[in-house]
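Of the protein chains in this complex, one is absent; all others appear in place.
First chain written, first letter: the chains are A, B and C, and each begins at residue 1.
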Amino acid sequence: MSRTTYREALRQGLREALARDPRVFLMGEDVGRYGGTYAVSKGLLEEFGEQRIRDTPLSELAFVAAGIGAALGGLRPIVEVMTVNFSLLALDPLMNTAATLRHMSGGQFSVPLVVRMATGAGRQLAAQHSHSLEGWYAHIPGLRILAPATLEDARGMLWPALQDPDPMLLFEHGALYNLEGELDEREVVDIHSARVRRAGTDLTLIAYGGTLGKALSAAEQLAGEGISAEVLDLRVLRPLDDATILASVRRTRRALVVDEGWRSGSLSAEIIARIVEQAFYDLDAPPARVCSLEVPIPYAKHLEEAALPQVPGIVAAAKGLLG
Amino acid sequence: MSRTTYREALRQGLREALARDPRVFLMGEDVGRYGGTYAVSKGLLEEFGEQRIRDTPLSELAFVAAGIGAALGGLRPIVEVMTVNFSLLALDPLMNTAATLRHMSGGQFSVPLVVRMATGAGRQLAAQHSHSLEGWYAHIPGLRILAPATLEDARGMLWPALQDPDPMLLFEHGALYNLEGELDEREVVDIHSARVRRAGTDLTLIAYGGTLGKALSAAEQLAGEGISAEVLDLRVLRPLDDATILASVRRTRRALVVDEGWRSGSLSAEIIARIVEQAFYDLDAPPARVCSLEVPIPYAKHLEEAALPQVPGIVAAAKGLLG
Amino acid sequence: MIAPVPYPQDFALGLLHDMLRIRRLEERAAELYGEGKIRGFLHLYIGEEAVAVGALHALAADDAVVATYREHGHALLQGVPMNAIMAEMYGRQAGCSHGRGGSMHLFDARTRFFGGNAIVAGGLPLAVGLALAERMLGGNRLTACFFGEGALAEGAAAESLNLAALWQLPVLFCCENNLYAMGTALARSQAQTDLCAKVQAFGVPARSVDGMDVVAVHEATRAAVEQVHAGHCPCFLEFRTYRFRAHSMFDPELYRDKAEVEEWKKRGPIHSYSAQLKAQGLLDEPGFLALEAEAAAEVEAAVAFAEAASLEPVETLMNDVYTPERSP
Partner (left out) sequence: MIAPVPYPQDFALGLLHDMLRIRRLEERAAELYGEGKIRGFLHLYIGEEAVAVGALHALAADDAVVATYREHGHALLQGVPMNAIMAEMYGRQAGCSHGRGGSMHLFDARTRFFGGNAIVAGGLPLAVGLALAERMLGGNRLTACFFGEGALAEGAAAESLNLAALWQLPVLFCCENNLYAMGTALARSQAQTDLCAKVQAFGVPARSVDGMDVVAVHEATRAAVEQVHAGHCPCFLEFRTYRFRAHSMFDPELYRDKAEVEEWKKRGPIHSYSAQLKAQGLLDEPGFLALEAEAAAEVEAAVAFAEAASLEPVETLMNDVYTPERSP
């Protein structure tokens, strides 16, 4: 165990991957000389040199697509798209090439690419810098989507992601970079399963990434009121770990999804649909969700807070499910 | 009533709008000299001239964003993105500007823009030309999403869309262009409501765009087996017309969504979630869905057919709901 | 050696005063950021004031302006009241975007200030569209679009330059080449560092200007405006400038030498222009201090205004995602 932050855990994961496999390199805007917009890659340029810590021009489409090409050419690229907001510029190569190439080539070409990006709101960055689109990306077959919410996952998801032959999007929640805690170095991190982060019996709170902490706080508060909430961390948004989700919901018979995505068409809808499809008759109440309001995230603090899932809202929704 | 095709009905809608409002113009790749990739705009260049039927370079991002600018500047642009597959190149201006501008400017700027695009599979165009992303776009607050499935809507949705001050995406299903039938010129077309296209009592088939015809065929077949299926045409994918959807489902107590989007995270999930949230205790069975398989759409005919929702699958799922 | 300032005293001092207004506004904003009154991202224009001031004084009042996240100066010069700008950074209802936009998203319909865009290069195609509308509607107003040199690596910029040239649209592309895009120096991001050469190859007339010299900026922009009007074409100006501060409030500035910054500061636009005015006898020290005091007073009034301004009620949060229907 060692005291560290989410940011440092991410950096540790990067450093380990770069040290372990010479085919691994990191490229993106300002990953090198600037030290990473969120300081995740700080120091890596000095340690690994400019071939492997590669600053790119402002050209999201081209450097993401070049990452695909580099993966085809035998490297193991980690492409940093500064934030998910700018990844919209690279959606064509992500969906039309990375996600399709293996299938449309009849299985000839895999794309072992990892794309990292910051996601989420909560820092008053306003409408163009606050999207939570990881659940939306989870719609795309051919991609795998990861959302580390803990220090262990921040450090440990990268290496298995690089071992996987298929394209992987790794979403780091911007509000978590300063999260501090004890990192358990022995924890074995997989990139397939959801995890129960707190056991409970009365309902299941399903969260991931930026909402896990809020769900855990809500569970704590509910416990104070005699309600035992289980908290599930999805970790992997595509493919979803149905088995773990359903096992929990079948046990608690009630589910509340906490999702920072805009409500309509968010991942929460998919999870509710799956629960209903597979466990309708085990439910004591309709599954519910707490999501972001359907509004471009505003700058003003009080408005931003009102737009995002918050602990009181989760607590209230949980009680609503039970009462 | 007059005999026509979906393509011609679309063209009629365009012609009427261009004739009625001098601020309206059409721009996009090959809308002019070529006559439109799918011949929708054929003849309009000759009729309205090259200022108003404007061929663009291959620059999806810029001409969609220029459409936004032109709307701000006082015009009523209709931008044709040849197919939804290429609209991925324009996602940044669509989500980061068109959808956000009004809210983030504190209500100062509306974006009266209509973006038309062909969507869907079924013509052996393979992985990069077969996306059905209209349901995915419906996640984005600030946009309105239309999916005409009938001749009346093909002709009639454009004008109210142009009257609306907010950005509107209009998805034309590629497999419908040759659809032939009688166009009822008196039908009043709104862009707010879902419509019951066939009344029924045993279950509700919820469809839109390219899946409406399949749902109607399935209903026909089910009728032959003594099952009365109501068929709902969503028409507007954002905002969804909850009232009409729920009224039907509350009546039939069973719902099956037929959605050409990839299953996970498709619009079908959102509809199921809403039904469950609002009518859980009125249901006699868990809502179900028939979607596209989660695979990049393959070229070979038998594989493509297997990947898409088809009538037998709808019929079987409907019976599953009842049995 | 230095050519004399070719303007009447009023106008000449007005340029200085406007540079001071931007400078003071932003220095105060930086302080307020430290105090937690302003949040989110805050990008300062300090060092680059001659560009916005010289350029915007060459535009007509009803020309449209499209800017970036580093746009306090452009908003101010386009006529957005300082009170509304400060209130916006405070997230207040009286802000020019009702507190919904913040520093990166200043908007003002009245003065045709179209933002405030936090997507690098996002403004260029928007400006093309505004100019297209103007052309098609038979108007004569141009659209000025400001962006950094880093933006020229984006595909959006290339597509926009081509469209503007192809359709011969009245766009004035104003590139603020401050040598860095965050921490990435121009030579590390673009193989072609001669930006005018790059842009000319798209068919857009281009000229490079000393962006630290407000007179040079103003003269070049006036000429470019004329060219846009007379030639019915777009025009591109590269303003060579430098930002004295960090990219944003989070930037540790690891990527450049303090010495380089100091070297550029010697050429500070306010400093050198006021020296020029003094040498010419158009300004004396008391006059300078009076202008400074006036700017400072305006800023303090704006702070007071923002402090007193109320918050947008939370109930209005969902307003304006869509345009409210007009009552019939």
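To be clear about the criterion, a contact is a pair of C-beta atoms (placed from the backbone, for glycine too) under 8 Å apart; a residue touches a chain by one contact, two chains touch by 3 or more.
Keep in mind that what you see is a predicted model, and the values were worked out from it rather than measured.
A.B. asks: Consider the whole complex, including the chain that is not shown, and state which of A:V40, A:A62 or A:M82 touches that chain.
C.D. replies: Here the residue in touch with the unshown chain is A:A62.
A.B. asks: With respect to the chain omitted from the figure, which of B:I140, B:L232 or B:A307 is a touching residue?
C.D. replies: B:A307
A.B. asks: For the chain that's not shown, point to the residue among A:T97, A:T244, A:S268 or A:S292 touching it.
C.D. replies: With A:T97, A:T244, A:S268 or A:S292 as choices, the missing chain is touched by A:T97.
A.B. asks: Taking the entire complex into account, which one of C:Y90, C:F146 or C:F202 touches the absent chain?
C.D. replies: Selected residue, touching the omitted chain: C:F202.
A.B. asks: On subunit B, where is the contact patch with the chain that was removed from view?
C.D. replies: These residues touch the chain not displayed: 29-30, 32-35, 37, 39, 55-62, 85-86, 89, 123-129, 293-296, 298-303, 306-307.
A.B. asks: Give me the subunit C residues in contact with the hidden chain, please.
C.D. replies: 153-159, 162, 165-166, 188-192, 197-198, 200-204
A.B. asks: Applying the definition given at the start, please give the residues of subunit A touching the unseen chain.
C.D. replies: Per the touch rule, subunit A residues meeting the hidden chain are 23, 25, 51, 56-57, 59, 61-75, 77, 92-93, 96-97, 101-110, 141-142, 144, 164-166.
Here is the rule we use: only the chains that are shown with their structure count from here on.
A.B. asks: Can you name the chain whose C-alpha mean lies closest to the mean of all the C-alpha atoms?
C.D. replies: Smallest centre-to-centre distance to the global C-alpha mean: chain A.
A.B. asks: Tell me which chain's centre, taken as the mean of its C-alpha atoms, is farthest from subunit B.
C.D. replies: The chain lying farthest from subunit B is C.
A.B. asks: Could you grab the centroid distance between subunit A and subunit B? Build each centroid from C-alpha atoms only and quote it in angstrom.
C.D. replies: Distance between chain centres, rounded to whole Å: 30 Å.
A.B. asks: Just the number, please: Cα centre separation of subunit B and subunit C in whole Å.
C.D. replies: 41
A.B. asks: Would you give the residues of subunit A that are in contact with at least 2 other chains, written as numbers and ranges?
C.D. replies: Only 61, 85-86, 89, 126-128, 294-296, 298 qualify.
A.B. asks: Which subunit C residues sit where two or more other chains touch them?
C.D. replies: Within subunit C, the residues that touch at least two other chains are 97, 99-101, 105, 117, 119, 122, 155-156, 321.
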